[in-house]
Structures are given as structure tokens and as C-alpha cells.
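The complex appears here without one of its protein chains, the remainder shown in place.
On to chain A.
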Amino acid sequence: MRPKFIPKSQRGAAKSGDKEDEDARQQAEEEARKRAADELVEEQIKKDLAARAAGKKHWDDEENEESDVDTTDGLDPEAEEAAWRVRELKRLKRTRQAIEEREKELAEVERRRNLTEEERAAEDEAFLAKQKEEKEGKGKMSYMQKYYHKGAFFQEEAAAAGLLQRDIMGGRIQDDVRNREALPEYLQRRDMTKLGKKGATKYKDMRSEDTGRWGSFGGGGDRRRDDRNFDGDDRFRPDDDRFRSDGDGVKGANAIPLGDRRETRREDADRRGDDDRDRRDRRDRFDDRRDRGGSYRRREYSRSRSPRRDRERDRDRDYDRDDHRSRRKRSTSRERDRYDSDKRRKVDARE
């Protein structure tokens, strides 16, 4: 009820007249509200009763009654029996198929095991050739062609419909551009719907992204020397002395003289280039000094815990093993050939 201002002069008179009306109205409203609430409750109770009569429980507020099935047993025993027989047969067939498949796989494994080495190789060869042929049969993607994936979903359905082998990338729609290289660069888009749009990617292919130079590792030639070369540009030279290439370029513990790998010393000595010669001379000087010392005696065994390579080789020769066994596994010498440089090798430890 809204508060309403009544002047003092009119206060007594207004009250007495309106009050009874007001009370009556309030009472009426109250009763109406009560009745409405009662009706609501009654309706709910009726609904509940009806539901209970229909055999429903109040937790069972099912929506679609129409999708029901008749599960009364024994209406047609013979048909039920026949249906069950079919189901049982299907089950038996399924288990049998599983067993057959497994046996087939085992037989295949057994067959391959019994083949000779050559036959197996020939079989592999044939398989690989077939695979390769399949791959090549698909054709190459043309320049900037849009890629379509076959999709991860519904593969079984696609296989059932015989669509799994179809050449998705080979198919073209009629107004598709055949040769994109003939187009101006602006029109060379993978996805023509993206043409002129903000969302169009500028990415073309890996080749245009590549900033390397083929065949050159950091400028070509020896990497270590070239790292310090900075392409001959003084702007890129470090200010720090430590990184400056001065003379040997190594300091501290790294400056100790290095020996060569034994095999190279033995076999390739005459094949070595001139750049190795000075280093070898230096090593010879060391040996001279040690010989002059007199007390020096060459150790029979190295202190290193790893077995010495030459002994290993001897043993191998005794056992007449394959030649490749005696080769060192780690630090393959391929890099050495490629850089044609004197990489820093571990010295055979001696004092």
C-alpha cells in the first residue's frame, strides 16, 4: 500500500470512512490468494494421484512414452526360439571368424619364417615397390594447390562405400586454376575464398621461408675457422677478447697439444695435407723433449678406462671378425671428411 500524505485537518475524518473498505478489500485479496494456492496444491496432488494410478513414480518423469516396446515373453515361442537361434549362430560365427583370423596371421608369420633370406628380401622388395607405385599413382600436388584431407571421421563408412582409395587431391572443380604460376602473385592463393581478405595467410611454401644456403654450413669450409671469420666483416666481430680469433684461438686447458687419432697417424700419414704437418712437427718436438728427460718410459697401458682401440683391433683380427666391427662407433669420421679439418680429438692418454 502506498503511503499517502494526508493533511492534519483531514486526518480523522478520512480514516473512519476508508478503513472498513480497506479491510474488506484486504480480506478478499487474502482469500483469493489462499484459494489459488489451494488450487495449485490440489492440482499437484491430483497429478500425483493420476501418475500413481498409471503406475509411474515421481522420479520417473518420462517424456516420450510412445517409444516403447512390448517385452512380454512367450507370445510366440517359436518365433522367439528362431530369433534366439539366429543370434546364437551369429555369435558362434563371430567367434569362429576371430579364431580363423588369428590362425591366418600365425600361419603368415610361420610362412615368412620358413622362407630363405633371399625370398624374404624379394617379398619385401615387391611390397615396397607396390607401395611406391601406389604413392606415385596419386600424382603430385601442383603449385599452391589447396590441400584436402580425407578426414578422420566416417572412415569405415567410406571404406564400405569403396571411397577410401579415391584420389581426393587429383579431382578438380571446373573453374579451378590449373597453373597458378601463370597468375600474378597477388592471385596466387591456396584458398581463393581468402583472396583480398585480412585473414589470408601470406604463407606460401617452405621454400620461400627458407633462409639457409644449400651446401654451405655457416659459410662453407671449416666451421670453426669460419665462425671466427664473421664473413670478413668487422662490424660483426666481437669486442670481447675471449671470442676474438688470435693465433691458435684456444686458451687454458684447451691449449694443450693434441694428438691425432691412431688410425689416421698410421695409415693416412702420407695422405695428409700440408696443414697438418706443422701440428705433427709440434708433437714430435714434445716427444723429443720427453726422450731427453730419460726417466720417461712409455706406458704400456693407457690410464683411460676404455679399452684401447688398437688392442681391440688385434683381438678382432684374431677372431677373424668382420672388418666393420673394429670401426669406432662414436664420432663417425664422416664429418671429418666433410670439413676436411683437424677436429679436436681426444689424445690417447699418456704422460
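Please note the rule applied: contacts are C-beta pairs under 8 Å (C-beta built on N, C-alpha and C of every residue); 3 or more make two chains touch, one makes a residue touch a chain; residues count from 1.
To be clear about the criterion, contacts and distances are computed from a predicted model.
Asker: So which of "Metaxin-2", "UV-stimulated scaffold protein A", "25S rRNA (Cytosine-C(5))-methyltransferase nop2" or "Pre-mRNA-splicing factor 38" is the UniProt name of the chain that got left out?
Answerer: Protein name of the absent chain (UniProt record): "Pre-mRNA-splicing factor 38".
Asker: Looking at A:Arg35, A:Arg102 or A:Arg120, which residue reaches the missing chain?
Answerer: A:Arg102
Asker: Would you indicate which residue among A:Arg85, A:Arg172, A:Lys194 or A:Arg213 is in contact with the undisplayed chain?
Answerer: Of these options, the touching residue for the absent chain is A:Arg85.
Asker: With the full complex in mind, choose from A:Pro7, A:Pro77, A:Gly212 or A:Gly252 the residue touching the hidden chain.
Answerer: Final answer for the missing-chain contact: A:Pro77.
Asker: Take the complete complex as the reference. Which residues in chain A touch the chain that isn't displayed?
Answerer: On the chain A side, contact with the omitted chain comes from 55, 57-60, 62-64, 67-74, 77, 80-81, 83-85, 87-89, 91-93, 95-96, 98-99, 102.
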